[in-house]
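Every protein chain but one is kept in place in this view of the complex.
For subunit A:
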Amino acid sequence: MIKKTTILIITGICFVSFIIISYQSKGFFYFPKIHLYSFVSPLINIKNFFSEAFSLREENKRLKEQLYQLTLQQKSLEGLLEENKKLKNLLHLQERKKEIVTIGRVVRYGSGRFLKTFWIDKGSNHGVRTNMPVITLNGLAGKVIFTSSNFSEVLILTDPNFSVAVRVERTRAEGILTGSGTNCVLKYIPQVEDIVIGDRLITSGLDGIFPEGINVGVIKRVDKKRGLFKDIEVIPYQTDSKIEEVAIIKN
């Protein structure tokens, strides 16, 4: 079998590790995260250059179509905006603007063993800070959890450790949305609330991290289980695998 000295070494290592872990979990000290991006980034840039070159023509075509559609939409929205502004002035409500810090490109998915994350090519040099919300054209994508000088790690909306305060657009019912691994779950919605499949969710701004009014997702399933709250499944507007470009906004 195994020698006594070896058992002693194993026990010692595990004991010391457990002490370090318990101190870290209580927040007494932190270790800086080392990341290989300074070595990896040139390779990733080369890879991205080739993949971008192939997809540029297709993207250009798609963007032109999108531009025409948006121009048409803009015409009708301008009127509505003006009207909205006037009404807000009448009610003395202050307009809250969402200020974009920077636009980043997704360079790769994951690296953490436990969290669903992706990395973007913008970091603290570009004004990105931890806890800043990350959005796409479709809606909320996640939040920044780690920044280095030129790269940032973003926690994806569907990760079970992600949560955001949301509001049901139709009924104004408020709850907390958390990731479930593949989709999201809406929590703390009382049984009496009228929630139906297809209801849209937006951020409520009550968590102090995400500004109000960002599109989050659509109700997929509502289960009335025993207890105080409903069991609600949500499909996020922004699916994990299709994120290419994101905007980081101020919180």
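Throughout what follows, a contact is a pair of C-beta atoms (placed from the backbone, for glycine too) under 8 Å apart; a residue touches a chain by one contact, two chains touch by 3 or more; residues count from 1.
Simple rule for what comes next: contacts and distances are computed from a predicted model.
This figure omits one chain of the complex; the name its UniProt record holds, of "Cell division protein FtsX", "Amino acid ABC transporter substrate-binding protein", "Rod shape-determining protein MreD" or "ABC-2 type transport system permease protein", is "Rod shape-determining protein MreD".
When the whole complex is considered, the residue among A:109, A:188 or A:229 that touches the unshown chain is A:109. Of A:60, A:89, A:149 or A:180, it is A:180 that touches the chain left out of the display. Considering A:34, A:53 or A:192, the position touching the chain not shown turns out to be A:34 (whole complex). Although one chain is hidden here, its contacts on subunit A can still be listed: residues 1-3, 5-6, 9-10, 13-14, 17-18, 20-22, 24-25, 30-36, 39-40, 43-44, 108-116, 118, 146, 160-161, 178, 180-182, 240-241.
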